[in-house]
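Shown here: the complex without one of its protein chains, the others still in place.
Chain naming follows the written order as A, B and C, and within any one chain the residues start at number 1.
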Amino acid sequence: MKICIIGAGSPYTPELIERLATMTEELPVTEIAMMDLDEKRLEIMQNFCIRYAANLGFKVKITKTTDRKKAINGSSFVNTQIRVGGNAVRIIDERIPLSMGFVGQETTGAGGFSKALRTIPAMLAIANDVAKLSPDAWIINYTNPTGLVAEAIELHSKAKIAGLCSGGVMAAACTAEAIGCKPEDVRYEYAGLNHMNFSYNITVKGVPLTAEQFECVAEQFTEVDKDLILALNALPSGYLQYYFHTKKRIRKMKKRTRGEAVMLLEQDLYRDFADPAVNTKPESLKKRGGGGYANVAMNVMNALHNNKDSIAVVNTANRGVLSFLPDKAVIEVPCIVNASGITPLVQSTPPNAVWGLIAAVKNYESLTVEAAVSGCRTTALLALLAHPLTGDADEARILLDKILEAHKEYLPAFWN
Amino acid sequence: MKICIIGAGSPYTPELIERLATMTEELPVTEIAMMDLDEKRLEIMQNFCIRYAANLGFKVKITKTTDRKKAINGSSFVNTQIRVGGNAVRIIDERIPLSMGFVGQETTGAGGFSKALRTIPAMLAIANDVAKLSPDAWIINYTNPTGLVAEAIELHSKAKIAGLCSGGVMAAACTAEAIGCKPEDVRYEYAGLNHMNFSYNITVKGVPLTAEQFECVAEQFTEVDKDLILALNALPSGYLQYYFHTKKRIRKMKKRTRGEAVMLLEQDLYRDFADPAVNTKPESLKKRGGGGYANVAMNVMNALHNNKDSIAVVNTANRGVLSFLPDKAVIEVPCIVNASGITPLVQSTPPNAVWGLIAAVKNYESLTVEAAVSGCRTTALLALLAHPLTGDADEARILLDKILEAHKEYLPAFWN
Amino acid sequence: MKICIIGAGSPYTPELIERLATMTEELPVTEIAMMDLDEKRLEIMQNFCIRYAANLGFKVKITKTTDRKKAINGSSFVNTQIRVGGNAVRIIDERIPLSMGFVGQETTGAGGFSKALRTIPAMLAIANDVAKLSPDAWIINYTNPTGLVAEAIELHSKAKIAGLCSGGVMAAACTAEAIGCKPEDVRYEYAGLNHMNFSYNITVKGVPLTAEQFECVAEQFTEVDKDLILALNALPSGYLQYYFHTKKRIRKMKKRTRGEAVMLLEQDLYRDFADPAVNTKPESLKKRGGGGYANVAMNVMNALHNNKDSIAVVNTANRGVLSFLPDKAVIEVPCIVNASGITPLVQSTPPNAVWGLIAAVKNYESLTVEAAVSGCRTTALLALLAHPLTGDADEARILLDKILEAHKEYLPAFWN
Partner (left out) sequence: MKICIIGAGSPYTPELIERLATMTEELPVTEIAMMDLDEKRLEIMQNFCIRYAANLGFKVKITKTTDRKKAINGSSFVNTQIRVGGNAVRIIDERIPLSMGFVGQETTGAGGFSKALRTIPAMLAIANDVAKLSPDAWIINYTNPTGLVAEAIELHSKAKIAGLCSGGVMAAACTAEAIGCKPEDVRYEYAGLNHMNFSYNITVKGVPLTAEQFECVAEQFTEVDKDLILALNALPSGYLQYYFHTKKRIRKMKKRTRGEAVMLLEQDLYRDFADPAVNTKPESLKKRGGGGYANVAMNVMNALHNNKDSIAVVNTANRGVLSFLPDKAVIEVPCIVNASGITPLVQSTPPNAVWGLIAAVKNYESLTVEAAVSGCRTTALLALLAHPLTGDADEARILLDKILEAHKEYLPAFWN
């Protein structure tokens, strides 16, 4: 069994290796093909991963290539964790909106839009290779914006995709932490979009949380004010901070964006990875964040490969779960995953106060996918208008021009 | 046949008299009961209306009262055009949001919210009187925000209501003007909410507009930029300017709000109305604006009374017309009106770029109705959060406090 | 303005002439092209229509042709009233089911199925000619089964069609007769399929019928027992007799089918039409029945041509009106008709006891359309299985064989 990692130069790769090493029975991987366009990072990471696997006692062939087709060919799973243009471009995604007083974040608002325009064509190219070379393979995607990537691939390619995010397990973790139970005893309903979702009707061993317990859970959150969580009677994705605390967050981001912080961190990180003496996850990785993806990915790959009926939160076509969204719109929802694919679970309607916001952002998302695929400026403008954070057309026009100009080399559809 | 006008001291009253005078065959009105709490305005308007009716040769008894029940009792139609707190309070609706950098307008955003909280309880009190005293009567409402008022009355009273707005005929008028045809030859689809709606698929005598013709129609609009109208391929309500040109409009409103302008205009206006020599609509009325309601009202009253199958744009329960909104949510849509009531016409989905925005605003509207009825601060805060123009909770909390404080005397539900 | 009549040899033609003669202002027809494949009937009817038009003072050129394309070319309206195979074949439609103990009727159950298989390809051929030669023309269809014909043409051609039936006005006529009011004062909701529909919530001048009044209306019906109508609290289409009184009706039909009766009647009828002394509708026509179509057709053609907003019951795509049926399924529902086309009115859900029956018959209808278009035997068998009157597969297989064999010459799709 061969798997490949597209964007394998990323610091997320070691976690995958680590988790795969523990699952050799369920996922008998014999080759991990690491693919990246950044040859330097790829070299560093391959070498580190070989040392790390050896250290873990994980017997596997770890190859590297800059040829996407070669990596995909013969793979059972295609893990995609790309960043088109790298961290430098991420900072542009963040800084352009911030310079105009908008949220500058790589998945939300104008920054997410900017990233989506670059990422969707790249991910579609990968998907088309998968459909052609390994049609039975599943794309296991954690490339952001994962919801838009999933919608683009479901609508515009024949490849099979599981669009993942680690946010789906957050409510279980917080509840367990807050009231001192095991995460596996916690259940809840969950619905919305990637980074625009809500967890509600939380139970522990079938018993609904009391108001006091829910307050304790809410206190776990630093991203969104507790009184809002109590008012919503639901745990929002942390990314809701950009909607509910827009101005405060903009002020904070202006000082230093996440991309800027990451860029600094990664200098240390790759120096550590490159050190031939380092054969275990370096301390500097913890600061990088974004952990947890590998657990979600393993759960899903295991279920797909071994026909287990595991529950996982996946970005997948709505199919009637949210009655206020189109059937083909990709939503983020708990699903049963097995060898036959991904099947959503019915969820009751999300909190009464947020269905309109979810709809607005879904409308934006679908327009953005359409714009990224078509390269149509008008559709791109309409996408920004549809977004609650960038609805002012006079500003949106300027934003759009700046974004298209800044990322010109990555947006041939708009410039040819 | 008796009809009454609640809020009859308003300068909209003469237009009603004028139009009723031409329809004595269809609507054989023998008494018009004018009701207002502002005795001074009521006195002026009654006297003017008596002179005006005489001048028009309209034989009708025009009475006045400050007793709502007395006015409603025995009426076939209850025309409601109230302004709780009058123009002075309207300016507060406008100025509080503006002071914080938000849109200050009496139907859109925080200003509309503020007005809704005051108006809904007052309109429900009227509706309950109608349901009790004249259960067969129809409320003909043009009190804003008319969509929220209609939803409140449909959900919380047994009275029958036709929630009207003159905006429904705008696309016909503009098309006729732009391409030189008769308004009655123009047809189009129309869907959305009051002041959040779109006209599309315009035809003239069954022939779709050419792109060139549509451009001419778009040029009629000053509220929204032409390029956006072309991008949407639909005519937006003029109130979309507050969503698409938010910052520009805020800058403009800050100089002088509409309420401030109206207050000045009405000084002249009531002086004219009070002049015993004046027995026709004074010149100053033209500047007041808001005309056209009476035509819409006559069309609807005629259809209801005479069982005509007239088409009119009405705020009424969705009943499946917009698949992305709940069945009971009030929308603004073309309907057939006859003695059996109001039946929506199926419309194709509104432009792809705006369904999310409509959903977001509808979510806000329903929460606002709920807040106005319950007096629940949390629901009121969630309403502001749900609105695309006031979604920042840190700001919304302050806004809400200011609004509730400023209108304390009109909001007993919140303060008891 | 030219119109054509396809199947003009039918005895329905004179009624069209008669009604067109009264509407020369609204529909300034200068040529009526009569087309039929039965040259003998066509000759008789053309000559009669010329005499009849002269007698009515209706100045119009009445031409005849066996060339469909010639008739369609240049026509503004294409009236279709064909009977593929004529009356002799209708009797086969009726007698095959009856011989096996099933309902033998030309629109309901196996007889309707049999007729649909023959008629749909013929009507699609006409529609394709219309789409090509007179793309702006409307097909005004009363060829049965009109619901299936409309669905076939809406799904499989580009022609515009108004699928009509005189049944839509039945409830108004019965109510007027029963309680002594004018039909135009009556309103009601109406929903379902052609010959599988229900009229409910009847009002007169806006006032709901009392239980006593509704009982009087129910007494007007001879097709369905009064107690059932009261139980349903709705007026069913007369064709519901074949579902609710199946065995009784089969017994009756076995003695003499409607087709057999019509065949006898038409012998007299065509002898009368052929008599050069006859220039007015002969007495024998009254016995033929089926009157009333022309009124419905005139109403619709007038509305389409003159951009009137007339209400008419039309077979048209569901578009959400009946939530339990697919959006593209053709239903029979009140619509607004104007130059832009046909727009359904929202109707409340039909009586609680019949939505399942409507769904079952709609499922049958859609499968029958698919079978007629594809010539697929399996789909044809599934269609019979889906029908509540022919769901026994052992019987349905025999029925199907007999039907396909009997109509071999008209069913090339099944035999090539």
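One rule holds for everything that comes next: a residue touches a chain if its C-beta (ideal position, glycine included) is under 8 Å from a C-beta of that chain, and two chains touch if they have at least 3 such contacts.
Remember, predicted model here, so these are calculated numbers, not experimental data.
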item	value
Visible chains in contact with the missing one	A, C
Options C:A191, C:V346 or C:V361, residue touching the unrepresented chain	C:V361
Selected from A:T203, A:N352 or A:T378 as touching the chain missing from the view	A:T203
Residues from chain A at the interface with the omitted partner, ascending	185, 187, 201, 203, 205-207, 304, 307, 309, 311, 319-321, 323, 336, 338-341, 343-348
Sites on chain C contacted by the missing partner chain, in the whole complex	225, 228, 231-232, 243-248, 324-326, 352-357, 359-364, 366-367, 378, 381-383, 385-386, 388, 391-395
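Methods note: only the chains that are shown with their structure count from here on.
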Connected chain clusters in the absence of chain B: A | C
item	value
Centre-to-centre distance between chain C and chain B (centres being mean Cα positions), rounded to whole Å	44
Chain centre separation in whole Å, for chain C relative to chain A (CA means)	56
